[in-house]
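Of the protein chains in this complex, all but one are displayed in their positions.
Our next item is subunit A:
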Amino acid sequence: MIKNFRKNNIDLLFIFLSGVVLLFIASPIIGLYFNSTLNGLIETTTDVEVQESIWLTLWTSMLGTIVFSFFAIPLAYLLARKNFPLKNFVNGIIDLPIIIPHTAAGIALLGILNRNTFIGKIAETFGLSFIGNSTGIILAMSFVSIPFLINSARDGFLSVPERLEKVALTLGASKTKVFFSISLPLAWRSVLSGLILMWARGMSEFGAVIIIAYNPKVTPILIYERFTTYGLKYAVPVTVIFISISLMIFIFLKVIKKKN
């Protein structure tokens, strides 16, 4: 009886504490919807600046995720399968963008991508510039979000029994075929999770992007600008629309992932 009471007691305590955390996460988001009016939302949805900003945010983050996945996934595979000197150091480097302030990440990127640096000059000879344009936005977004893809994909590859890869080799498959027919498909759920996380994290990036490219404005910067210029009332509708679109996309992707 006492045992049951204690058990029930601890269950109730945990349910209460969990509720507090969930409320803490959900209430500001739900509050946004209550604080916005239908007219305000319709007006903002038809605002060309908002439409262009959301589209810019979506495609830059998506393109960054796709381009960098060609580098991040092989790196994740190597980290899962090979042992090499300074492996822990390499793992530490991968997590750096997560732990440093994102404005500092932006400053660091600006330091190597501006027109006076070697990389900046080479890019300029091809008529490219990283500062104040979508290329810079892609790089800033990818810089802060790529650890999510690498870590998730590495965990995915680690969960694939190495023996299956070796069995595939004994059955005459080349290493390339083993990677594409065994390792990658079996790690795909984690890789897809990493891709979704990287895309999401890139879309929400503010600190690094504002240093590299204030214009063209990605949505987090547009929200910030409307808040500082016009106040909370004008920032809320953009925020609501951006969150709604993001939620719809992620729910859609999660459903696809689950089906896979």
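Note that in this section a contact is a pair of C-beta atoms (placed from the backbone, for glycine too) under 8 Å apart; a residue touches a chain by one contact, two chains touch by 3 or more; residues count from 1.
Keep in mind that, in the parts below, contacts and distances are computed from a predicted model.
Enquirer: One chain is missing here; what is its name in UniProt, given the choices "ATP-binding cassette domain-containing protein", "Aspartyl/glutamyl-tRNA(Asn/Gln) amidotransferase subunit C", "Cation acetate symporter" or "NADH-quinone oxidoreductase subunit J"?
Expert: Not shown, but named in UniProt as "ATP-binding cassette domain-containing protein".
Enquirer: Looking at the whole complex, which of A:Gly31, A:Gly111 or A:Pro185 touches the chain that is not displayed?
Expert: The one listed residue touching the chain not shown is A:Pro185.
Enquirer: Specify the residue from the set A:Asn39, A:Thr170 or A:Asn215 that touches the hidden chain.
Expert: Selected residue, touching the omitted chain: A:Thr170.
Enquirer: If the missing chain were put back, which residues of subunit A would it touch?
Expert: With respect to the unshown chain, the touching residues of subunit A are 161, 163-164, 166-175, 177, 181-182, 185-186.
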